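Submitted below is the structure of interest, expressed as structure tokens.
Only one protein chain is missing from this complex, and each of the others stays in its spot.
Chain lettering (A, B and C) follows the sequence in which the chains are written, and residue indices restart at 1 in each chain.
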Amino acid sequence: MNTFGTIFRLTTFGESHGEAIGGVIDGMPARIAVDMDFIQAQLDRRRPGQSNLTTSRIVRNENQRSGDYDNMRDVFRPSHADYTYQQKWGIRDHRGGGRSSARETISRVVGGAFAMLYLREMGITVEAWTSQVGPIVLEGDYKDYNLARREENAVRCPDGETARRMADLILEVQKEGDTVGGVISCVIKGLPVGLGEPAFGKLHARLGAAMLSINAVKGFEYGRGFAGAAERGSQQNDLYEPAPGGITVATNRSGGIQGGISNGQDVYFRVAFKPVATLLREQETVDVNGEKTVLKARGRHDACVLPRAVPVVEAMAAMTIMDNVLQNKIWQN
Amino acid sequence: MNTFGTIFRLTTFGESHGEAIGGVIDGMPARIAVDMDFIQAQLDRRRPGQSNLTTSRIVRNENQRSGDYDNMRDVFRPSHADYTYQQKWGIRDHRGGGRSSARETISRVVGGAFAMLYLREMGITVEAWTSQVGPIVLEGDYKDYNLARREENAVRCPDGETARRMADLILEVQKEGDTVGGVISCVIKGLPVGLGEPAFGKLHARLGAAMLSINAVKGFEYGRGFAGAAERGSQQNDLYEPAPGGITVATNRSGGIQGGISNGQDVYFRVAFKPVATLLREQETVDVNGEKTVLKARGRHDACVLPRAVPVVEAMAAMTIMDNVLQNKIWQN
Amino acid sequence: MNTFGTIFRLTTFGESHGEAIGGVIDGMPARIAVDMDFIQAQLDRRRPGQSNLTTSRIVRNENQRSGDYDNMRDVFRPSHADYTYQQKWGIRDHRGGGRSSARETISRVVGGAFAMLYLREMGITVEAWTSQVGPIVLEGDYKDYNLARREENAVRCPDGETARRMADLILEVQKEGDTVGGVISCVIKGLPVGLGEPAFGKLHARLGAAMLSINAVKGFEYGRGFAGAAERGSQQNDLYEPAPGGITVATNRSGGIQGGISNGQDVYFRVAFKPVATLLREQETVDVNGEKTVLKARGRHDACVLPRAVPVVEAMAAMTIMDNVLQNKIWQN
Partner (left out) sequence: MNTFGTIFRLTTFGESHGEAIGGVIDGMPARIAVDMDFIQAQLDRRRPGQSNLTTSRIVRNENQRSGDYDNMRDVFRPSHADYTYQQKWGIRDHRGGGRSSARETISRVVGGAFAMLYLREMGITVEAWTSQVGPIVLEGDYKDYNLARREENAVRCPDGETARRMADLILEVQKEGDTVGGVISCVIKGLPVGLGEPAFGKLHARLGAAMLSINAVKGFEYGRGFAGAAERGSQQNDLYEPAPGGITVATNRSGGIQGGISNGQDVYFRVAFKPVATLLREQETVDVNGEKTVLKARGRHDACVLPRAVPVVEAMAAMTIMDNVLQNKIWQN
């Protein structure tokens, strides 16, 4: 199924080396002005070649033993979808990942931009940033940083000094023909109380599914996440406090969701990305005849996908939230 | 929406203090023998009161300032769904969590048992176990343990010594009127190649959504997960090797899924649980009138949900896999 | 799939001779008082044995050649689902229609009653009646009759004289061991403008699907329907006229829907029912071994299902409208 969402829906089409890729947005409310500059700006944040960390040059994969490009059709790239794709459908485009390619996320960024146009009228914002590259971790809490500053550097980390160290690592890894993983964090502010459902449609279950559908993502956590597994209830409960016109919480360890439903606090979460599988090094593999062979990708390529994945995380979050906002209108008087 | 799945579907109903809870299973293939003993055995693994770690006694929440049980209707329990539920629908059953209650997972265990009856005919097994309680972590890899031994202790940890330390911690925490979180790990063996889709329906995205829909879950990771974010591609790629009748991988750091589609290796993942929110201690909170008050739960209760959540994790995994197995039949010749 | 609807959803379960039948309603808005008397009254209108036209006695089907009830398991009843059911799933309950049985409509009547409780607060009413039994047709337009009077006779026809003739025909047919078909008409009043969608989700497409999912239904038409196919545009167009606070139409030949969306006028439609397939006569058929045999149903049974199908038509219409009402809230400010 190539459709995301239930009411606000994005259907994407096209393969990495096909004639075109695109998408159809369904369920966009009428009379929202379509700000094309904003949409293009989101696409620009995702496009290749923005900096020396991300390059537009197409990677060429070669079967080193034969030196023959056409023989690529017979080789399975390690940790790519080549093999599973071929086994599932009995056919694949050996020139690239087909529907598995990250090029498909172009359509997601456009869909997310439409969602943001709607959400910003409600005062809802979605901000993601690179919080870890390899072993380099941005310390502290998102409240410690001015998130807008993430756009001031190529890594999209809101702390200039950490960004510099991350960039150095990426360049070093790139020189070695290797790649590196990392973590993108995200915070959604301005949410109303009441988004989500108590059973299967928990808000964080839907956000998690959205994030895990992004290429190279291996994990999702929100609130205290995995770190909170080591804690006690007395450390993690958020106590209610009186607030003007209602109630609030003294802390937000829950990550803005209780019982699957947003409580009006910031929703924040983290998304783990594996290092990309395409290496500029020789790797042993097997061809479709079961014979051992050696593969090496040529040209330049992204040694770390995180800087360009930041707008994709934001887009998927925005579409998920918008879908829940529209869905929640059903239950409002 | 109270339905899980697309082809094999479970629709659950009922509230924690309502007249009944239950579910409807749709899409079960015909002519699978219904082994009622097996289904009951799964329910027994989830039921309260199996050991001194899990108790059947109902917790009573009291508003300590008034000493009046009926006033509970006016108090929001910290980190529970009371407040969000009330705000979303304008009504709630103050006696419990309503649809947010973990009692709803009874129906999930039954649905999962039906899925397992089908999957075991295909040679697919689903095994989950407690791999962390608070700071106590089961070291090593799932291949280092005989997973069947997890059923030999109340914690459901396959290592007896670690299980004992986990049990001690749970009892200690319980005495303090506190609770503790942890991690449940799971492995699915015997999967065919080809389950899942390359875009939004990635197999791990659907497993993640399933796990995140379980009460108290705060995170999901598969393969190398968050740890792999610190690694390089050369450390994480799984190289193909020739195998009799096809190809295999030398390692399985990917967690059995590539490009969203199962590759025939074990699918393994980890699920983070927060400490349960109901404490046998006084906690400050606010009533519906915005007045400060103090709440204390009475009686005995689970200080750690993980032992009883193990069969719920297995059930949700089994239903997800079964749904994908049925879905994949569409694309097979 | 055993679920009807997208937001207001009914999932039914159970077979005609199984242990229980029932359903789960999902998407019912909170804080609508559940009027159990009203729900029971709807069930009473559907139940067998209300009059001499509808009987509670179970029909027994017998294989006349063998005289052995158990041999029924090997015989396919003409124009029943026995054969298709057996071929699709390789198994069936020879004692009855399984999921194909009209007993399943009990759950639909309950679901419809819940929908009506909601709709009546909005001033929306759903009224169906028997407008044809065999060749006996109720003349004229629904506006010519006091529809409430349909409940004054066993046939559920709003004209007493026509009802009497219909009843006579049913009793005559019954004596002959035969059955007879007919038409149920329905009108929905009080609808807001704006229900439905312009493409695949046209309001009448959804009403049609709902009606065609009722046992024994062979046709659906709305507005001028098939009769209008013989007419010209100048005869059928509904001209707009000024009205206090807006506009109205001089006529309503469209049946209250334009471009798939309700226009605020009455939505009216007709549903064709075939004669029931169970005859109290000998019928030639074939057993599972492909041998010719003769079948005769015993006991008493409904020679005409229409009187009892009236509340089922109303229920399906009410659920369809409610689903559209809830869906339309998404697009309202």
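One rule holds in what follows: contacts are C-beta pairs under 8 Å (C-beta built on N, C-alpha and C of every residue); 3 or more make two chains touch, one makes a residue touch a chain.
This one's a predicted model, so the numbers in the text were calculated from it and none came from an experiment.
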Full-complex contact with the absent chain, from C:Phe8, C:Tyr85 or C:Trp129: C:Tyr85
Chain not shown: contacting residue from C:Met1, C:Ala33 or C:Ala148: C:Met1
Missing-chain contacts mapped onto chain C: 1-4, 12, 76, 78-81, 83-85, 87-89, 97-100, 104, 132, 134-135, 173, 178-183, 193-194, 196-202, 204-206, 208-210, 212-213, 218-226, 228-243, 246-247, 254-255, 257-263, 270, 272-279, 281, 283-286, 290-292, 328, 331
Chain A, residues in touch with the chain not shown (by the definition above): 1-3, 9, 11, 13, 24, 26-27, 30-31, 89-91
Contact footprint on chain B, counting only the chain that is left out: 7, 27, 29-30, 326-327, 329-332
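As a working rule, only the chains that are shown with their structure count from here on.
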Shared interface numbering between chain C and chain A [over half = same, under half = different]: same
Rounded Å distance, chain A centre to chain B centre (Cα mean): 24
Distance from chain C to chain B - Cα centre to Cα centre, in angstrom: 42
Cα-centroid distance, chain A relative to chain C, in whole angstrom: 48
Interface hub residues of chain A, defined as touching at least two other chains: 331
